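Here the complex is missing a single protein chain, while all its other protein chains stay put.
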Amino acid sequence: MRYAMAIDTNLCVGCSDCVVACQVENNVPVGYARDWVVEVTEGTYPNLAIELRSERCNHCDNSPCVRACPTGASHYAEGGIVLVTPEECIGCAACIESCPYDARFTHPDGYADKCTFCIHRVQNGQDPACVSVCPTTCMTFGDMDDPNSDISKLVKSRKSKVLAPEAGTNPNIYYLT
Amino acid sequence: MKTRREFIKVSTIGVGSLAAAGGLLSSLPIKDIFGQSQKVENNKSNANKQFPTYCEICFWQCAAWVQTDENGEIKSVTGNVDDPHCNGRLCPRGTAGVGMYKDEDRLKNPKIRTTVNGKQVFKDVTWEEALDYIAVKMKKIKVEHGAECTALFTHGSGGKFLGHLLQAFGSTNIAAPSYAQCRGPREVGFIATFGAGIGSPEPTDIRNSRCLVLIGSHIGENMHNGQVQEMSDMIRNNATIITVDPRFSTAASKSKYWLPIKPATDLALLLAWIHEIIYNDYYDKAYIEKYAHGFAELKEHVKNYTPEWAYGITTIEPHVIRETAREMRNASPSVIIHPGRHVTWYGDDTQRLRAVAILNALLGSWGRRGGFYNPESLHLPNFPAPKYPKPNRDWRDAFPGKFNLAGLALASGVCDATVPSITRDCNIKGWIVNGTNLIETLPDQANTIKAIEALDLLVVIDTMPMEITGYADVILPECTYLERYDEIRTSAHRFPTFALRMPAHAPLYDSKPDWWIAKELGNRLGLSDYFAYKDIEEMLDWQLKSVGSSLEEMQKIGVKKFDREEDNLYSLNGEDYEFNTNTGKIELYSTALEEEGFDPMPKYTAHPEPEAGFYRLNYGRAPMHTFSRTANNPQLFELMEENVVWVNPKIAEEWSLANGQEVWLENQDGVVTEFPIKVRVTERIRFDSVYMVHGFGHSKKQLSRAYGRGASDTQLVTRVMLDPIMGGTGMRGNFVTFHTSKPEKTVPDSRKVESSKLVKEEGGKA
Partner (left out) sequence: MKEELIISGRMNPHVDPILNTWGWEIAFYLFVGGISAGLLFFSALYVIRKKEDIYPAAVKLAPLFVPIFLVLGLGALFLDLHHKLYFWRLYTTVRLESPMSWGAWTLMIITPLSIVWAASFVKEIWPKFNWWNIKLLNDIEKIVIKNRVSIAWPLIVLAVVLGIYTGILLSAFNARPLWNTSILGPLFLTSGLSTAAALIVWLSKSKIEREIFTKIDLLLIGIELFLITHLIMGFLAGGQVQVESAQIFLGGAFTTYFWVFIVMLGLIVPAVLEVMELYGFHIPAFAPSMLVIAGGIIFRFLMIEAGQITRYLY
């Protein structure tokens, strides 16, 4: 099983609902965020293009954050989800420095925090909070190892990219373009 | 908004200050998600439950569930999957609904304006005192001037109860800014054409459409949920979107065609499209023959409105106009020339929307799949009450012979009618303002304040200490939508639905719902016959039972769907149909407009342009905020703390403006923004205009987050381009220039927004 997310940049309108939904669902403290929205505009008026991307931890197959962690607090969980066990985390921030996506932050309680792919919801058969709220339904979550899953089919049938592939992290978030 | 590059700048502090930077993180206090430690009494009986509601953060009114935590505290709000407005998905504002409830800056007690040591302050009072005070004042106005000299401004759900109160009292001056400041011209333009308005939610069959033409409507930023969802479906289906917008909107970035039109010239483009569609025989002949009136006149009328002609005005190249016209034809009748919503732009808005309606008619999209569907709702009877008295006059008497086609009261009209003048004798002396921040909502603030100066009584019912509350004689704190019942939502959609709003928590502080306020005031005004129910639960239950449901049922399901009575979702496929117009047909040639002395078919007229050094003030929405009402919402504030002014790189260079630099904007009348606003240098805006999101630049210190963040576009909208047909207030004819430091020069007296009525520093306990 390999959990992944596909985000259709053609559909995303940058509304940031995914950000609020995550904060509400996961009790993310004020001033912090596990996901964020990037807007890239290229060109010169009137020849312009915008890419909108909702970003979060990529749950990399080859995660530098797991490697950097001196205690094993950062680890792979079911389906390749990368998690932090707060009770094992010393708050050294090595994982934060190691993530090419700046997906992690130090929770005010001291431990490293980031997107969990809402594993608590996924285990209940629900989509992650951000996925389930998105008004444009531009996000699809599922198992890439299952060739019949929506996400496998989407990624197969569409052009997609991952972020900073040259970092060698093998991300599990695909941006459909 | 910050660029990653800016971050780099921020962090390039010297080595010497590293120590401080390192210590910063660890020394921050830990706060809960709302950054507050406000204690709310536990409500264990409500623990871990969910309560139905519909969202009040904008007027799309998505039905939702409110979840409570183990202490019975409100935890989250999520969409109701049975609701066609939202299909189980709220927009960011709806998802952040808890922030409206938890905002610690909320209005907490009723207050009355009093004078202490020569200074006006607000005094905390009990509800008894506040309501008694209002009743005495209202009775006095009735005796001295007549009951019709009162008015209600209301935007949002509770208005139903207050409107009932006002009509029972004897006044029909009931206005919402969602008409003359928003969609009025669209309603009038479509009624003139199809005999029916658009209403809300718009019955646009976007999800089935093959071509959507957006004229300014910036869906995606304009976050009206259902439309955003359906536009997404369209993109997924590879349907064509054509966006006409001088700014590269989010929708434009999703479009096959973006027409970067010169602002204020849309009517020329629309006429050229009509020309193309008629003269190339692109129009739906059978449909036009069967349903339309005035085709020959229209054809003659648009003879000279060629793409080449329009090019000179709009800067849109003729071949683009032709190609896009073909795209529409190819999709017809599954094509929508979107009527927009906030359409009060340039004063000829009714005519522009007429052109939109005509285009839709020519392409046969009205009443067709993928065009405009025929919405249906189910009516709920009103709770039995005596007949309303008939007032002798209303706000319209202030404008003899004018605005006859305005279907609803004009908020700006009521406001103008309140300003004493020799020609007008309306003598409106009392206002109740509910859920509308008139100061930031109506254009020409100085005029709004002049009207307020003339009042004997201004009651403001609000949830937050917004600008308008500073001018009130009495402030009544309403509880938020998560803490109250309201009327049943019965809006029309593809099928009829009901949605219930019920409290998920008892009202915080000393706040009360509108229905209670209306009933209590009614009692004090001797109108208790009009409020013959014990409480709203009794009233709602009575209403629901009359259509075979019940309050109990609705409390469980939240949304109740009904089958359509008639199978006519798409009704105009050759069936006979009589339109509600003079001719019974779709009026390409409007007899109603002609009767009123207006052009029966839209004509192009040019609008003023900015002088050198000035730029047209363009404004709009950000997806994560609603007007001024959400600026202080703790969650939404985090998403976007302030507005910025978009400036084209060429202009920025000319003025040496850097990204992130603060500027003050001054308009053509010498009005300068109270607060500075940061510059966003972006290619997304034309060189002849600047853009900002409406709803920022709050001047009330009590809004602890929003105060002084960004600038208010409303301050700069001092020139109003009045729509002669229905009185809409065109607001896009204002021009601004930049100041890099706060200019010394003061505004001409007539423009000064100062008032003896404004209580700047609220006294008493907060």
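For reference, chains read A and B in written order, and residue numbers begin at 1 within each chain.
By our rule, a residue touches a chain if its C-beta (ideal position, glycine included) is under 8 Å from a C-beta of that chain, and two chains touch if they have at least 3 such contacts.
Remember, it's a predicted structure, so these values are computed and weren't measured experimentally.
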Absent-chain contact - pick from B:M640, B:L703 or B:V759: B:M640
Residue in contact with the excluded chain [from A:A94, A:I119 or A:L154]: A:A94
Chain not shown: contacting residue from A:T44, A:Q126 or A:T177: A:T44
Contacts of subunit B with the absent chain, listed as residue ranges: 1-5, 7-12, 14-15, 18-19, 21-26, 28, 624, 638-640, 649, 681-684
Residues in subunit A touching the chain absent from view: 14, 16, 19, 31-33, 35-44, 64, 67-73, 86-94, 96-102, 104-106, 108-111, 163-164, 166-168
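Keep in mind that, in the parts below, only the chains that are shown with their structure count from here on.
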Rounded Å distance, subunit A centre to subunit B centre (Cα mean): 34
Contact set on subunit B toward subunit A in their complex: 25, 28, 30-35, 75-76, 78-79, 89-92, 95-96, 98, 220-221, 223, 225, 228-229, 232, 235-236, 248, 250, 253-254, 258, 260, 623-624, 634-636, 638-640, 648, 682-687
Subunit A - residues contacting subunit B, complex: 8, 10-11, 13-17, 19-21, 23-25, 27-31, 33, 41, 43-46, 48-50, 52, 106, 108-109, 132-138
